[in-house]
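Yeah, one chain of the complex is gone here, protein chain that is, but the others are all in their spots.
Labels for the chains are A and B, by order of writing; each one numbers its residues from 1.
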Amino acid sequence: MMTVATTMAADDSRRAAQSHFRTLRLGTPFQPRLDALAKTGDWYNWAGYRAPHSLWGEELEYFAIRSQCALFDISPMTKYRIEGSDAEAFCNKVTLRDVTKLKPGRVHYTAWCDDEGFVLDDGTLFRLSATRFRLCSQERHLPWLLDSAIGFDVAVEEETESIAGLALQGPTAFACLRAAGFAGVEKLKVFDLAEFPHENGTVTISRTGFTGDLGYELFIGRDLALSLWDRLMEAGELHGIRAIGYTALNRARLEAGLIVANADFVTAEHAIRSNRTRMPDEIGLGFMIDPAKAHFNGRRAILEARARKKLRHVLVGLEIDGNVPAEHAIVYHRKNREVGLVSAAMWSPMAKRNIAIASLDLPYGDSVTDDLWVEIYAMCELKYERLMKRAKVVPRPFIKLDRRTASPPADF
Amino acid sequence: MKTWDAIVIGGGHNGLVNACYLQRAGLDVLVVEKNDWVGGAATSRELTPGFLYSNCSYVCSLFRPEIMRDLELPRFGLQVIAYEGGAVLTRDGDYLGNYRDHDAHRREFARFSKRDAEVYDRYARDVTRQCRFIQPLLMRTAPDPASWKPRDLGELLYLGKKFADLTPEEMALTLRFWTMSISDFLDEYFETDVIKANFSISGIIGTALGPMSPGTAYVLLHHYMGEVDGSVGAWGYARGGMGAVTKALAASFQASGGTIRTGAEVEKVLVKRGKAKGVVLAGGDEIFGKLVVSNADVKRTFLKLVEEKELPDTFLRRVRNFKIRGSSGKVNIALDSMPEFPALPKDSPCLRGDLHFTDSVERMERAYDDWKAGRWSADPFLDVMIPTTLDPTMAAPGKHFMSCFVQYAPPKVEGRDWTDADRDAFAETVVSQIADYSPGFRDRIVHMEVRTPREIEAEVGLTEGNIFQGELTFDQLLFNRPVPGYAQYRSPLSGLYMCGSSTHPGGGVMGAPGRNAAAEILRDLARPDHHMSAAHDVI
Partner (left out) sequence: MTSFDRAKWDVVVIGGGHNGLVCAALLAKSGRRVLVLEADAEVGGSARTEEFFPGFRASTAHLLNRLHSEVVRALDLKRHGLELSRRPPTPNPSPQGGGGLGGAATTSLMEAARPESLSPLRGGVRSGGISGSTFAPSVALSKNGNPLTLHGAYGEALAGATPAEQSAWKDLRAQLLRYAAILKPFLSRRPPQLGGGSFGDMAALGQAALAVKRLGREDMRDFLRVLLMNVYDLLDEQLTDDRLKGLLAFDAVLGSHLGPRSPTSLLGLYYRLTGESGGAPGAQIVPKGGLGAVVAAIRTAAEHAGVAIRTGAPVAKIVVEKGRAVGVALANGEEIRAGTVVSAINPATTFLALVGAPLLDTGFVRKVKAIRMKGDVAKLNLALDGVPGFAGVEAADLRGRLVIAPSADHVESAFNPAKYGEFSPEPVMEIVLPSLTDPSLAPTGSCVLSANVQYAPYALKEGWETGKPKLLAAVMAQLEAHAPDIGKLVRHAELLTPADIEARYRMPGGHWHHGELQADQMLFSRPVSGWSGYDTPVEGLFLAGAGSHPGGGISGAPGLNAARRILAERRKA
């Protein structure tokens, strides 16, 4: 007969973690500051964290990005620490772009695929040193990364909870950092990163962001998170710094033409319906593919799909007549043939145009770009106003701001 | 003397579903039930004052929502409450919880393995893909691959096309699901034993297989295909116990004009010139019907209720070869207070769900080894629930009903019949396992009902006490269920049909066999079936 063996006590940390069920949505390391500023109290679930849709007014928060600078908590983003003598080779196998060309102190936007060449996620790869990387993404990938590490001398560790992240975006972002005393930050060109002292630790600052604007991202150990926040808010006061929520950021990213996993495309490991998966070429990430580089996951399938013309979709930017946002509208050719779907849409305050990102079935959006229409159902006081509007395929980004790349950055 | 349009033998849930559909199609239907109550293995009985038990089946998920809607069961009192979670208590004094909230679920698994916590998403995706593939088959009659009839060919083509529509990876996955053991299958995803034990449960419940037996991955799907109000894979309690399901069915049946006769055990099916003409009751009463539908299992129906000479040899051989070995027992316990489980926090939602104490696949498999040797498991697998944590109708406030499903229990003990002493010893393995995790448990017990396969067969009439009316292995699924050539609810005797869980798609309180049988009967009668909803879309 079985008896409860009291000698085999579960280890204490495992037991201590039992109580998680009492807090279904975690706070981030910045939660006390967010809570204090959250006038709207409008929260959503971002990867298990309580994150703000808005803090004090989503429209005004958007203008904070474009006119002054905005502070956005990116701590819930999934973060992996990748370290070891084979770290470069490992990253080069997992991700699409050539990591051997990514120098220490640089960041690039990349994506990674399963064996069938379907996109598992996109994200940013930070090269912190010759042998150390940080990979940031929307979804979780620990099993995939661990299994990909077989045969490499590399350690992969998730560090989402222990590393806090902030995005500081907008025209006065640099002025804020300078005022906060981060000496030398003006040297950072777009996609550069460097470490700076903060209190008794360091903060990694990169000139990156998700807004198409001048901006930076800051990563720091969670213990120093609040003091970093305070340092920025204090220094930025005269530069109009404001904390913002996701809705404003989402608008900025759409103007910048950037895509979001599981909003503009379905990630391969989450697709219940297998025909929802997408290859890089089908979501505008074909530029990342480098057939000349060493083996990368999905290479065979991606090149075969190109060679055999098996690609079925294309992701495009649309400019739509009128000013009614076309979110989730169906795209038609000649007003009758259904050829795709709008995944994100808005009236762009910066471009003064009605913009959208859409996924179209080839050849539409590629060789056939004329006579495209979107059918907008606008719910107005419990009635759908149905509009059929002409759509034009346009290049992304929808807005291009010189200040994003200006070096040295403008200081005002 | 009255001739009924249809006589349904057995008032289990499938018999009642079948009767409801036939009655609603305008037939004059009689249900004859040997017990003094209806319900079969879906009953709630008060065996000790103040406590209602779900005596046999104890949770609801598989029951098809199309049937609930067609037969207006909510109007007749059926309500299903999804439960909140569950846990496997481990020998080291910890537990692995299951939570409805996705993030809580992940964090809980991460206590044991960060990798497993994340692998869960891929696992869930793969299982969901398979359920979506198989679910539409539940409410369809399986084709006969040996037939050239247009309908069978069409149905085969449908199956073929469904399969051809899958991607090669999905096809490979489908084949894995049909042939692998749940243990091997889980090894491809998870690394932590208690997590594998946790998911193995659905692969073995009701089967005469262990988690290491090939075929159990499919059984897991069988248990995942249900839903509670659109929440696919969720399980719940029927408010008022599982008897509430059959009570609602009986009320729906009677409201549409049907007749139920309880305390009427059928001894024989009346057969004249190869055609079923009615039934003979134990007392000798003859009841005539234009057709007879048997809710009893295929062995009981054809080896006990029908004369051997009426049936073709090949059919009889196959019926005799039908595997229906019982593997489970049930212990229902009335408690005068909520048991304590020191491992679980008092406010844990896992208490309002299913509790288990076998924390490794090996322990579950060893429990099965006992069964193979003809013994009940010394260290059994238990599926324990306390429905009264969510259902106030089954016991007074503060009092509780605990349902313990026990595996494995053989139909015969080392080749001989169960004795009362065996039964008590069997119950003791259950109580002592729970007491190991719940101090003072014995003192809370007010009353206990113990069901070994012997009791299940004697009362419910399930041959060998098999709760699925026949094992769920590939040789007894789809067009092979219950036997090849007769997988379309008909029998070699004209006018005699089957509607129990012995038929496709099998066991569990699902109602699909009863409904599908009604569809076939109405087709034979050339009666319209527009009161019967098509299977809900899987989009």
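Here is the rule we go by: contacts are C-beta pairs under 8 Å (C-beta built on N, C-alpha and C of every residue); 3 or more make two chains touch, one makes a residue touch a chain.
Treat the numbers as computed from the prediction; the structure is a model and nothing was measured.
Residue-wise, the contact with the chain that is not shown comes from A:299, picked out of A:299, A:313 or A:333. Touch with the chain that is not drawn comes from one residue among A:65, A:89 or A:193, which is A:89. Only one residue in the set A:150, A:307 or A:379 touches the chain that does not appear here, and it is A:150.
Within the complete assembly, B:212 is the residue of B:212, B:394 or B:431 that touches the hidden chain.
Residue B:176 is the one among B:125, B:162, B:176 or B:447 that touches the chain not shown. Contact between subunit A and the unshown chain involves residues 86, 89-90, 93-94, 114-116, 144, 147-148, 150-152, 295, 297-300.
Within the entire complex, the positions of subunit B that touch the omitted partner chain are 145-146, 164, 166-169, 171-172, 175-176, 178-181, 184, 187-188, 209, 212-215, 314, 318, 321, 323, 362, 365-366, 369, 372-373, 473-475, 479-480, 484-485.
FYI, only the chains that are shown with their structure count from here on.
Once the centre of each chain is set as its mean CA position, subunit A and subunit B turn out to be 46 Å apart.
Put simply, subunit B touches subunit A in their complex at residues 90-95, 97, 99, 101, 103-104, 106-108, 110-112, 114-115, 118-119, 121-122, 125, 128-129, 132, 166-167, 169-170, 345, 347-349, 363, 378-379, 429, 432-433, 436-437. Against subunit B, the residues of subunit A that register as touching in their complex are 1-6, 8-10, 14-15, 17-22, 24-25, 45, 47-48, 116, 140-143, 146, 158, 269-272, 274.
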